[in-house]
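A protein chain is absent from this complex, but the other protein chains hold their places.
By letter and in written order, the chains are A and B; residue numbering begins at 1 in each of them.
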Amino acid sequence: MAMLEVKDLHVAFPRGKHDEVEALRGVSLTLEKGERLGVVGESGAGKSMLAFAILNLIAEPGRVSHGTVKFNGENLLDLSERKIRDIRGNRISMIFQDPMVTLNPVLSIGVQMMETLRAHRKISDKEARALCVAKLKEVAIPSAESRLDAYPHELSGGLRQRVVIAIALLTDPEIIIADEPTTALDVTIQAEIMALILKLCREKDVALILITHDLGVVAEVTEKLMIMYAGKCVETGPTRQIIDTPQHPYASGLLKALPQHAGRGTRLYQIPGSMPPITNLPKGCTYHPRCDFATQRCHGGEPDLVNGVACYNPLTSDPATGTETKTEAET
Amino acid sequence: MTQPIVETKGVEVRFPLPTHFLSREKPVLHALNTVNVSIMPGESFCVVGESGCGKTTLGRAMLGLNSPTAGEIYFRGERIDQMDEATRKPVRRDMQMVFQNPYASLNPRRNVFETLAEPVRHLMPELSSAEVRTRVEEVLAETGCDPSWQRRLPHEFSGGQRQRIAIARALVTNPAFVVADEPISALDVSIQAQILNLLTELQQERGLTYLFITHDLSVVQHFGSRVAVMYLGQVMELASAETIFADPKHPYTQLLLEAIPKLEGGSFDKPRQPGELPDPVNLPKGCPFAARCHMAQDRCRQERPQLRGLPNGTEVACHFAE
Partner (left out) sequence: MITWRGFLKRFLADPVAIGAGIVLLVLVLMAVLAPLIAPQNPYDLMQLDIMDSEMPPSWIPGGDDRFLLGTDAQGRGVLSTIMYGTGISLLIGIGAVIVQGILGITLGLIAGYKGGWVDSFLMRLADIQMSLSTLMIAIIVLALFQAAFDASVYADYAIFMLILIIGIAEWPKFARTVRSSVLGEKNKEYVDAARVIGLPARKVMWGHILPNTLTPVLVISTIQVAEAIMTEAALSFLGLGMPVDRPSLGSLIRSGFEFVFSGQYWITFYPALVLIALVLALNLLGDWLRDVLNPKLRRGED
């Protein structure tokens, strides 16, 4: 049994008095101990919703309308608020895009770290302080002892995110969920933070769910990848395999659209149109209006996730030439 | 030798920081320090750097949104930074800007036609209203906007559509030079390629010159002809796009290149020490990058390096790069 097993998760928001729209439309995933999973998608694809739903943190008026989230065999969605608090922030930690969401601006770093620690452990002041310093050193914060008395605004963005990571690690969690942890940071700081997360996950055998829009970052950090589109997973599998030989036309389109591999002055591959809003999804496969390979069948019904790809006409790649070919003949 | 379309000579921009009106200290933020660049017609001149490096300020200074506290800015050989508004008007027609955030760059209460017609009406008062209309329609078609959008308000459009409208507004006066300030960084991945392609096509059709401001080196690799790498208000390295990727000279450029996440993986495997930007209010005396530089020596902390030419054509502001 996997450590974390999410099955057919749906999140719905009310629309009007009697209607609902689904922001997450049946997502499943498994995560083993120490495994690093990347969740990639555009804004509105439902990737943050997935993270919140796993921790049963969907805010009113939204709700998890269907599905289970089993963590070591226990369904988190059935737990009482008190019991789930024992897991949230303790055995499963979260890192958000904006460190200021996690850090309270009027409390010193040390006070906030000790608070988190005391919420989950019975521990003396002295031990707590020593542990906090140790964690700050672990995330390579210079002069860790004196930083305990600093306030969040006295630190730079990069250092703040390091403090957030230190707090996430305080309780020795089994899973870290990181929601766009470096989007607000500069490139060189992003590299520092991601290298740090990667190192810590490897050393401590912590599982990671990394939510991001950046395929480069997942390629660097994760082993497993899930690509989301309009509230569903369209392709999942080993990161390397998807990056090298994507099967879903959307995954392949995203990769081809990246500028790094196109020659200078050449035209980039572009996916036409934009992702439909969840309130107005097209019939059939939600990607078919933008898809180069859509057939009659794609207009009819939505494809299920089979062998890691939700597509009627998945692409296969010829390893010899590296070019994509179709499994079914078109025209 | 052809004349540069835009040229800055020793441009410096300082922002006074808000203080109490009785306080003696007058702290200033050094946004740009003696920047010399010349942009040739038809180029895609990229300015790369991290937040706070002054790349946006440079673009804004060229368009007169920030006035330089020292130095000179030339457009086609004419000094523009001290021009009065009446003389500058014909120049403004030729210099336009595309902003980073398409959600903030369009006035939410104006429909698309009004937004596009305003620059034409103001800068080309000689045109009749019928001519304004055809011009707006032409530029909308050229930027991939539907003519039916004209009567609609910005909130009805997606981010990518808004950025097309913003590009149309920048091009409606038929400028020669466009500053594009992070035009794709607020957009979704699948939309970024659409906008980049549009900018490339427009450049080919209209012979535009771009000043392309970005933090993303992979975009530069695809898009840029020459690149200026900036750090803390200074140009650290200036080279052609091919050279800078093949043979980066400045340690900061090298750091930036290493930091790009790559699809092949492997660049985040070794831990990195936290690097911090020095305070732009109290600038260090020597090289601004010295605190993060692995090659830094005493000389770097004492003496600020100036841009100097290297045999491969790169200009670099480093005492030791070669």
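Convention: a residue touches a chain if its C-beta (ideal position, glycine included) is under 8 Å from a C-beta of that chain, and two chains touch if they have at least 3 such contacts.
Here the structure is a predicted model, which is why all the values come from computation and not from measurement.
In the entire assembly, the chain absent from the figure touches the shown chains B. Considering B:89, B:133, B:262 or B:301, the position touching the chain not shown turns out to be B:89 (whole complex). The omitted chain makes contact with just one of the residues B:75, B:99, B:210 or B:289: B:99. Summary of contacts with the chain left out: across B:3, B:82 or B:107, the touching residue is B:107. Residue-level contact of chain B with the missing chain is found at 21, 60, 63-65, 85, 88-89, 92, 95-97, 99-101, 104-109, 118-119, 122-123, 153, 155, 166, 169, 173.
The criterion applied here is as follows: only the chains that are shown with their structure count from here on.
Inter-chain centre distance (chain A to chain B, centres taken as mean C-alpha positions): 32 Å.
Across the complex, chain A is touched by residues 50-51, 158-161, 188-194, 196-197, 200-201, 215-219, 221-224, 241-242, 255-256, 258-277 of chain B.
Within the complex, the chain A residues that touch chain B are 42-43, 140-142, 156, 158-159, 162, 186-192, 194-196, 198-199, 213-217, 219-221, 240, 243, 253-255, 257-260, 262-272, 274-275, 290.
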